[in-house]
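The complex is shown incomplete by one protein chain, all other protein chains being positioned as in the whole.
Chain naming follows the written order as A, B and C, and within any one chain the residues start at number 1.
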Amino acid sequence: MIAAALTTDSFLERLPVLARDTVTGRLPESWRWMAGSLLEIIAILAGFGLLFAYLTLAERKILGRIQNRPGPNRTGWFGLLQPFADGVKALTKEDVVPAGADRVLHFLAPVVLVAVSLLGFAVLPFGRHLVAVELDTAVLYFFAAGTATELAVFMAGWASHNKYSLLAAMRALAQLISYELPLLLSVVPVVLVAGTLSTTKIVAAQGGWSLGFVPHWHVFTPWGAAGFVLFMVAALAESNRSPFDLPEAESELIAGHLTEYSGFKYALFFMAEYFGMCALSGMAVTLFLGGWGAPLAQLEWIPSYAWFTAKLLVLLLGFIWIRATLPRLRLDQLMKFAWKFLVPLTLLNLANAAGWSLTAGWTGPLQLVRWAVALALVAVPFVVLGRTLSAGSAPRTYRFA
Amino acid sequence: MNATPLANPSSGAHVRSVPGDLPGDLMEVSMGPHHPSTHGVFRMIVTLDGETIVRLKPVFGYLHRNHEKLAENTSYLGSMPYTDRLDYLNSMTNNWAYARAVEQLAGIAVPERAEYVRVILAELTRLLNHTCLAGFLMQDCGCSGTPLMYAFREREKILDLFESLSGSRMMCNYQRFGGCRVDPSAAWLAAAQQLVDGYGPFLDEFEALLTGNEILLARTQGVGRLSAALAINAGVTGPMLRATGVNYDLRKVDGYGVYPRFQFRIPLGEHGDVYDRYMIRILEMRESLAILRQALAGLPAGPIMNPAAKLRGFRPKAGEAYGRIEGPKGEIGFHLVSDGGPNPWRYHVRAPSFINLTILEDLCLGHTVADAVIILGSIDIVLGEVDR
Amino acid sequence: MTFTFLILAVIILGSALAAALRPNLIHCALLLVVSWLGVAGFYLWAGAEFVAFAQVLVYVGALSMVVLFAVLLTRQSRAELRVDAPETRRAVWAVIAGVAVSGVIGAAVFATKWDPAPVTAPEVTVRGLGLELMGAHAAALLLLGVLLTAALLGAVVLAAPDRPEKEEKS
Partner (left out) sequence: MLGSGILQGLLVTAKNFVGSFHDPARYTTLEYPEVKPALPEAYRNFPFLVCDNATDPLGTLRCVACQICEKECPPQCIYIEKSRDKKPDATGKPQIYPAVFAIDTSVCMSCQICVEVCPFDAIKMDQVFEVATTDRYAALLLDRGQLTKPNTYFHTIHPTEAAEVDARLAADRQAAEEKARVAALAKAKAPAAPQAPAAPVAKRDQTPESAP
């Protein structure tokens, strides 16, 4: 932690770090680092565990309100105890393991999935001094941890020894692999412009405001906006959420690779999905929305971790909103969308970002030219590729007899 | 490769991996009868080559309640409440078809007011059925229940109308031979008018949510294509037939009841795929609204029931009759053979869902599992009518 | 420091050995992945973070899937996943191959002069790595790119429907 910055910030800002230091202060020197990181782990687990619990409730409430009904409001005041009720239900439900199942893998799959999806939180800068692990290659670490989820999904599908699970495991793998490419490629422009893989430095690169009220967040640049949208679409697919929730497509393959799971293992899978969603949204906030930066200079007094949480919640609500509205893609359309639409767009976006950083020096009228070229590089391929993608399908007109 | 029972040493359970006559890499999956998207107890044995369907064998009969034999031992009036249970979504149209068949058999005249009320109720049922179908189809496509909930919200308003008129939301048992059981009150007619006025905006909102949706266009266009020739040979009727471009709607062909007095159009599709079937039903709903407006405006006064019609001890003269109407799912008809007794000698229901379902395999070949679910959804079957 | 090195060595070798001996091929593939993770841990222990996470990204993420898909697609049913019982004739050939390979590696190991490990690992930043890669080793990087695209095109050709008469239904 940069001790100098500690003193200048407001008390609220330094509160979490102070809390940790007072607790570890009592321990002998050699134990202090271990205790400190242990506290951080507990904080992350508790924080995101609670966020997962209330995210499930928020999802059911918002879905309900969108569908003109209240959502759960019987357990506790306004349904606030619903997550704990679900947790108890998941714990008390019998854990059935099918006869032909491969017991070891069947047990390991949810454990590995949750463990891996938790790894991502280590490098996310939640606040000015709140990053668990200060890594030079943080972004690479985050996506390296993310790829292991495929392994766990495969283990779940294969170990259940059930036709539906096998079909779904194959679908899930194909989807996860083909959407990993646009996910990574949409992050590369940020690394290129920020010049570093470390998340704290990326957030620092987005500090400051120009013209008094426009923050230097990447999302307010043409390539940044395009990159943000592409990243979010790929994140939707990577965490098996709405338009891409093929693996557990309830209308076709019952619960996909989760068919043979019940009880707490089933709940673990959902916990992993929500952790994955939170981690990817956290990374999106860090890369494109200026991490814990405040949108306006005057709002600096609100602590940085409050800004991070606010942006995270906005993105998560977006996930839920999309889930309530959009139908599901078919597997081949999913693949076509990834390879023929997302990957070319992300590559072009990379070129766009390179051009953007090269022309950083231009001023005056050249600035307009720079913005025009960058916007054109985003809009034109989108429209062209969009037209080829939806070539055959358009709303039709009908004749009447 | 013969059927090698898979000897699994650890558990000793013998699992048949691949049925005998299938080449090596095919996999047989049974979808149903407990499956979230088969609209009731219906089973499809699907043989898959990877994701594409190679063979599909529909299996139904799980909801067979012996309706036709039962009718041979019940009086003509006694069978009327059972017709509600055929296509349990549209009891009013089932009642009307049965009433028409008996009226033709016994030659009973129907007063004009009753004919108008029957048209109003049939068109309300068509709105109800098509809205529900659109909701279920989107549910199969993957929207997590949102369009379905909007559809059910509107359906409840129509069911409230049926309940305040006939006493029950879905099991109306409302039509009698020679008219209707209860005369709709002025308050009921005002409520019906209000519903009709509010339905247009709902349809606009529903179409805004769905019809232009790119994912939906990609999922439904070109899927489950039905050719006009196959549709005619298989005896398919209703929106499925009109989606292939064949202009056949009993309301225009037979001109039964007072339909000739109303101006309305029949939408026709060209490709006959799932998207056309969905859009035809949306456009039909708008036409039903037009009919409802005209019928509610022109409703004459007068008796609701033909006074000469006898309730009990009804013994039509020997003979046979076939009464049919354009139900929401297609041509629903009742074939009655009477031997002069109080019970029909033979009672047969021509159920549109059952006949439309016979071509399920032709539509699904070459498509994936996800498509088969949507194609089944677009055929709009109700198992009560399929199995009888 | 040597204690963690020992643990890592045990993990890598142990899982590799188990992968060789396990009858169930899927278990072998997954144990192989564990050994790759061990190698990544080894890189972390050596302080090369970039290589460690690249190893996890490439091997545990993508390559494990290739191995698992290969295992699944080439086997028809679980029964044939069994490995045949050992026979003496194949054991002899295995020993000969083992001796040959270890001989070559042994020669290479003893031939090189191991200078004592430098006191501190060189301070390597990602920027430095990037410049190095793009500077001195640019040719190798581009060659690798060409190789991978060739592999990709090969895969596409292989995966294309080999039965040309099954034309795409309009």
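To be clear about the criterion, a residue touches a chain if its C-beta (ideal position, glycine included) is under 8 Å from a C-beta of that chain, and two chains touch if they have at least 3 such contacts.
Because the structure is predicted, anything quoted here is derived from the model rather than measured.
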Omitted chain - touching chains that are shown: A, B
Identified contact with the non-displayed chain, of B:V59, B:A208 or B:A318: B:A208
Full-complex contact with the absent chain, from A:I66, A:L108, A:C278 or A:L315: A:I66
Per the touch definition above, residue among B:R181, B:R261, B:H335 or B:H348 touching the missing chain: B:R181
Chain not shown: contacting residue from B:T52, B:T74 or B:N306: B:T74
Contact set of chain B toward the excluded chain (per top definition): 74-75, 77-82, 146, 150, 153, 156, 160, 163-168, 171, 173, 181-182, 205, 208-217, 311-313, 315, 342
On chain A, residues whose C-beta touches the chain left out of the figure: 62, 65-70, 321-322, 324-326, 382-383, 386-387, 389-390, 395
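Quick note on the criterion: only the chains that are shown with their structure count from here on.
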Chain separated most widely from chain A, comparing mean CA positions: B
Intercentroid distance (Cα basis), chain C paired with chain A, Å: 29
Separation of chain A from chain B, taking each centre as the mean of its C-alpha atoms, in whole Å: 44
Whole-Å gap between the CA centroids of chain B and chain C: 59
Contacts with 2+ other chains: residues of chain A: none
Residues within chain B bordering two or more other chains: 8
Of all residues in chain B, those that touch chain A in their complex: 8, 10-11, 13, 15, 27, 29, 35-37, 48, 51, 138-146, 149-150, 153, 209, 211-219, 221-222, 247, 249, 252, 265-270, 275-276, 279-280, 283, 368-371, 373
Chain A residues within the chain C interface of the complex: 102, 104-105, 135-137, 140-141, 143-145, 147-148, 150-151, 154-155, 158, 173, 177, 180, 195-198
List of chain A residues in touch with chain B within their complex: 63, 66-69, 99-100, 163-164, 167, 242-243, 245, 249-254, 323-333, 390, 392-396, 398-401
